[in-house]
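All protein chains of the complex are present and in place, except for one that has been dropped.
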Amino acid sequence: MLKIINQLPIDSPSFSWKKTTPGKDVKVNEWIQSIHHLDKDEKQNDWDIVLMGVPLSRSSISASGASEFPEWFRRSWKGFNTYNLDEELDLRDLKVIDIGDVQMHYTDILLSHQYIKDAFHGVTKELAHSFPVTIGGDHSITAMLVKGLKETYPNEEIGILQLDTHFDLRDLKDHGPTNGTPIRNLIESGTIKGENVYNIGLHGFFNAPSLVEYAKEYGVNYITLTKARRNGIRETVEEALQVLAKKVDRIYLTVDMDVLDIAYAPGVPASTPGGMRTDELFEAVFAAGLHPKVGAMDIVCLDPTRDGTVQPTVKAGTHVFLSFLSGFYKRKK
Amino acid sequence: MLKIINQLPIDSPSFSWKKTTPGKDVKVNEWIQSIHHLDKDEKQNDWDIVLMGVPLSRSSISASGASEFPEWFRRSWKGFNTYNLDEELDLRDLKVIDIGDVQMHYTDILLSHQYIKDAFHGVTKELAHSFPVTIGGDHSITAMLVKGLKETYPNEEIGILQLDTHFDLRDLKDHGPTNGTPIRNLIESGTIKGENVYNIGLHGFFNAPSLVEYAKEYGVNYITLTKARRNGIRETVEEALQVLAKKVDRIYLTVDMDVLDIAYAPGVPASTPGGMRTDELFEAVFAAGLHPKVGAMDIVCLDPTRDGTVQPTVKAGTHVFLSFLSGFYKRKK
Amino acid sequence: MLKIINQLPIDSPSFSWKKTTPGKDVKVNEWIQSIHHLDKDEKQNDWDIVLMGVPLSRSSISASGASEFPEWFRRSWKGFNTYNLDEELDLRDLKVIDIGDVQMHYTDILLSHQYIKDAFHGVTKELAHSFPVTIGGDHSITAMLVKGLKETYPNEEIGILQLDTHFDLRDLKDHGPTNGTPIRNLIESGTIKGENVYNIGLHGFFNAPSLVEYAKEYGVNYITLTKARRNGIRETVEEALQVLAKKVDRIYLTVDMDVLDIAYAPGVPASTPGGMRTDELFEAVFAAGLHPKVGAMDIVCLDPTRDGTVQPTVKAGTHVFLSFLSGFYKRKK
Amino acid sequence: MLKIINQLPIDSPSFSWKKTTPGKDVKVNEWIQSIHHLDKDEKQNDWDIVLMGVPLSRSSISASGASEFPEWFRRSWKGFNTYNLDEELDLRDLKVIDIGDVQMHYTDILLSHQYIKDAFHGVTKELAHSFPVTIGGDHSITAMLVKGLKETYPNEEIGILQLDTHFDLRDLKDHGPTNGTPIRNLIESGTIKGENVYNIGLHGFFNAPSLVEYAKEYGVNYITLTKARRNGIRETVEEALQVLAKKVDRIYLTVDMDVLDIAYAPGVPASTPGGMRTDELFEAVFAAGLHPKVGAMDIVCLDPTRDGTVQPTVKAGTHVFLSFLSGFYKRKK
Amino acid sequence: MLKIINQLPIDSPSFSWKKTTPGKDVKVNEWIQSIHHLDKDEKQNDWDIVLMGVPLSRSSISASGASEFPEWFRRSWKGFNTYNLDEELDLRDLKVIDIGDVQMHYTDILLSHQYIKDAFHGVTKELAHSFPVTIGGDHSITAMLVKGLKETYPNEEIGILQLDTHFDLRDLKDHGPTNGTPIRNLIESGTIKGENVYNIGLHGFFNAPSLVEYAKEYGVNYITLTKARRNGIRETVEEALQVLAKKVDRIYLTVDMDVLDIAYAPGVPASTPGGMRTDELFEAVFAAGLHPKVGAMDIVCLDPTRDGTVQPTVKAGTHVFLSFLSGFYKRKK
Partner (left out) sequence: MLKIINQLPIDSPSFSWKKTTPGKDVKVNEWIQSIHHLDKDEKQNDWDIVLMGVPLSRSSISASGASEFPEWFRRSWKGFNTYNLDEELDLRDLKVIDIGDVQMHYTDILLSHQYIKDAFHGVTKELAHSFPVTIGGDHSITAMLVKGLKETYPNEEIGILQLDTHFDLRDLKDHGPTNGTPIRNLIESGTIKGENVYNIGLHGFFNAPSLVEYAKEYGVNYITLTKARRNGIRETVEEALQVLAKKVDRIYLTVDMDVLDIAYAPGVPASTPGGMRTDELFEAVFAAGLHPKVGAMDIVCLDPTRDGTVQPTVKAGTHVFLSFLSGFYKRKK
């Protein structure tokens, strides 16, 4: 560093870019580490959580900007502390690495799907001790993620806990692997068994009767939101996990943000009236985080371009991530 | 059809407008039939439900685009399936005809009111075996609809179940038959008795004391939202209907969408904080649909022009319709 | 009034500006009196409530237009009646005077703070029999208001009931008396004791761990939203007031509108998912209004410029004021 | 004023409501006087301008909140100075009185129309030396205003300068006196002659061929926006006024804000792409203000409820008023 | 039609759905005929214009809802008359058929592209005497449309008049046939020659230097907006067409709505400051419509989901279509 720059008043209080050493308090953006900013020597760490973005939404049936969510998700971090006041725990004790976004091809959706599967297989194989969280993207990616996971653990039985307003059991013959098909995709490809899927949150008039029939035929389990509320959202999740845990080796949690009520989640193309409240969803994913067999998680179908300037849904999406981590923290610590 | 058109590649997969025969799954727009598209021979059917739009909102006290709701209501249908997952029933088994909108005059409100009364009298007389649902428009239309109904059943006692944040008991002498007056209009015209009105959902600071006095003087029954929640929304509706059923021959259900909380219903000029949630309203109308004496229904005061591009209130309005039909279905089948 | 104006048809029905004598029904804007429109002789009255605006938000950490709230608050009054249907009481029986806004300096925030303290000292001293309500502005003003109150009652112990998503215990050494600091400001200045603060509504990831530590060190009491809901919001408030009442002479209620869920309060820069519902907040302030030791109140951090054209948060803010007055009414009458 | 209030610190700098004597600089809201705040003795003044609001938009063909414009128009004044920098003149030298809004009936549109006619007749008769400006409301009011004017000057020939995207020559037999009919209304009632109407600003695909035919049959003059731009907007207005001035005694200027391009005027239900820019409109009304025979003016069809929170159209509406007054000022001074 | 329906009061004025015979005045929606509503016998007509929708935008580089434009385009028709006031001509004299949308596959973009090419080949072959207008969708479709056209006229030289802010000359090797590639796609596939492309409207910082180089290397002609304005937009278009007409047999006009300034076209993902005004664009396409060699047209990249509730860009898109038809009308009649 030559003289001319040395003489810049960068030690004066005028410049904010001279970062001070982080103290006790950090924001989420200061806590999660990006692979871009790691020094080489740091990369050897065992991470508790590995975070990966999948900016794909051309596979969505209706037009969606969910591909923008990974970027807005990261951008929202500075509005959150690491301290969970309800649970009196500090997520800072977890080591989290953000390995960036999986590369997408703009016009070859199946190739993008292949990239997703390969990336998730790589991550779960190479960082086997880290818990992987994927930020979508639309729901089509879940099929590829679970397939990638299955590639890593070919002998394991994988179960799905799905928080969703929809079954996502559409026929792939109609339009290929859209965001309406991931669960069917997994069943038909033999990756999972229908009976090892637990869907919580369905309600209203948002699923076609043929999908209900398919669910029944293949033993897909579902608990409507009304029933889940009657038993308690948290209790319902716990019971589903308990039953599922007896049948499978590893549980994959997929959160379709359209499970939320449209009043809470305007920024999801398929959110509906009569859906879940955000506090219920936070409770549900916290419970899932606690369970030892829950081994991977994704958050999908959140479209920040519909979320206005106040961004309630983006903030809810980030809170889902942190609430889940809080459960995970209590499981681990 | 001549040769040149025959040769158009309309049998090729390129063209989407060649509708395939509907299979098991239909959207609400594919299920409800429009009178415009009926072949003549079909018109003889006995319809379960007859649907009619009333695009009038110049009678609203404050500026309102509720006249646009019938159009947006129909447009929203393609976002809904016919299958009710909570009740596990398929509304497709009901035959529904949409007979279009009642004609409105642009500057003579009383003439428009006359048209509404005549149309509803005609519908309830000629299609006596069909359950009529009217889509407003502002609340002033309810007075005309019930008057038309009374004309069809002059010897019957008619009761009202009203879901509303307001009494709608304003004095007609002040400004004529506005959307603040329909219940008073019906009482003063002798169409109904005050004691046969049950209003559920009032709360807060949205009714003048003189209206409360009027309600008390004429025996209008009202249960505030707070009290209804304490007893259970559904139970409150059931009890009101039970009491009412003993006193009247036929019950008219009127849903003023301003009963909803403003967080759930931004697209209603008079929605307020502290109002009902959509899931509560769906439950309430479902319960009403079940009751054998409920004989007609309207949905009013929803202004799509205030609802932004996400349209949460329009979607809630359509859901109210479908939730009611679900109750009706269970009553009938 | 000379001839030419006399001949204007102002007695004809054409002109609306000829106000008729108010009847039984008034809107809030017709009920609350402005000091500007008082005739001199009227000013001698004993007011039940004295209302004061504080249009300051340059002290907010993030950019905020909360300085606009006093104006929008007043503008929203015409959408509210004085009659509380839930409690069947008419606030008209209370005499309320709006003494306008405290003057602000545009670039000297500490001077504005001084004005606030002086004004509130003046108001509480000269109108000692009136209950003072202050409309902010951001939360930094609460420190000045309580200091002004302390000046009026130097020998009293003052307690704080705070409805908030945050502690507001940030260190003043960092950036001076921002909206993140008022409670610490009051503790450090010796105005109040930490143990006499009860904060209800905290939740999630919105407070740094150092603030929790500070709260614990200084005995600041806090009940998270989850816990408050478990006990009942109203019961929680009542219990907090009961305990507090034993320790202090006078209780100051401060309502930070960011305690509300972002779905209910888009118009608050710091509202979050997982927050309070408006009906819960109305219940909480009603309970506070009932308590005889609650002696002053403020509503802060509501930014109307973020509230869109539907203005749900502004309406909620006004409802908070009226719900509190309803409790106050029942205490007094 | 009793002692207790005297002791309030209202002379301290803390209170902003103590208005200081206006100095050289005033905002438009400090300059225009409201009839409500006049002392009786002041009312004898000869006003240069008399301003009247007409909050009617139920007569609009499509749903419109133009009835809200008088209120938002007044509210926007504080964003404008009285000094016109382009013309280096200060409108403060003009005396302007705002006599408030004409009373409207909520459901009897013809009665509201009658009130408008009567009010404007009264104003133009009793305040004959004042220039009357009317703030709508939708365009239907222009027919009533000109009829009221004609009643005041029964022997005069009245001409119309209309800035509009439409002819407003629809047939009254279809739907009565809507906002699509005012010019035809005036021609058919014999109030004006078709040949004495000059419409500037029409363009595109926004007028039916039958209206063009009617215009031609009755000699209504029209200059499309394209032609007006070719000659210069200002020159076109001047030439139209020059020709018109030879034929009539008094010219009425009506500004339908839908003459503006939709990019400049989102807050007008019928604004279109391809319309006028605001700077062109300001130039046009300035030129009209200069002409000695222009004897009344209205601004109509601006719906603030469509204008978002930035309110570009409301601000443009107020600027139209001030630009016109600038021309008027130069004519008078 | 059986008795029960016969007795419905459908001949009474109450029902609006009884369409009256169209008179002289029609709206665009009443004029353009849909293939769905044609009686078989009508289908033999020679149509002047054949209109086709292409709801594809998954091929867009950035997230886009341009797939929704065909639907919103049709929905906007009722806001337009057929009469062009500037040109004093009535488009009703043209016969226009809307043959609906080309079918799209949800996840196989290349298959959708194939459908587009096939459909357009079919249309231009079978309806050879009709002028085809295509409504996109994103700009990737233009490559397929021109290829389909080339299939119909394999021996013709085709030229392109492109109104655009971008070259659309990106390398297909990077991400396949996105909306950034259509012109390069056509050049590289030998469908057209670079020298037969005229791009008008480029400006600012929205094209990479490698694209400029490619344009120069392949002789793609471009006139920046600044230069076009200097010569006159209309004159620039006329000159480009004149030169092009000497070199090619048929000219294809492609209108990328991102050529418009972002103030005029918020509803285009890639619109920019410094772009064209709508009146300039209307003038440009009118001039193109006049030219005898212009043989097909498309309008692309308009995303109604970004256009708010006022929909200025959708309206501009429809106006572009009608302005072009006006030129076409004058060419033909």
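Odds and ends about this structure:
As written, the chains take the letters A, B, C, D and E, and residue 1 is the first residue of each chain.
In the analysis below, a residue touches a chain if its C-beta (ideal position, glycine included) is under 8 Å from a C-beta of that chain, and two chains touch if they have at least 3 such contacts.
Small disclaimer: the values here were computed from a predicted structure and weren't measured.
In the full complex, the chain left out of view touches A, C, D, E. In the complete complex, the hidden chain is touched by one of C:177, C:204 or C:289, namely C:177.
Listed by residue number, the positions of subunit A touching the unshown chain are 1-2, 4-5, 7-9, 12-17, 35-36, 40-41, 43-44, 99-104, 115-116, 118-119, 122-123, 126-127, 305, 308-309. Residues of subunit C in contact with the chain left out of this view: 57-59, 61, 63-68, 105-110, 140, 174-178, 303, 305-306.
Residues of subunit E in contact with the chain left out of this view: 202-213, 224, 226, 261-263, 266, 272-274, 306.
Keep this in mind: only the chains that are shown with their structure count from here on.
When each chain is reduced to the average of its Cα atoms, E sits farthest from subunit C. A straight line joining the Cα centres of subunit A and subunit D is 56 Å long. For subunit C, residues that reach two or more other chains under the stated contact definition are 263, 308-309. Viewed as a contact network, the protein chains fit none of the simple shapes, being neither a path, a ring, a star nor fully connected.
Each chain pair that touches appears in this list: A-B, A-C, A-E, B-C, B-D, B-E, C-D, D-E.
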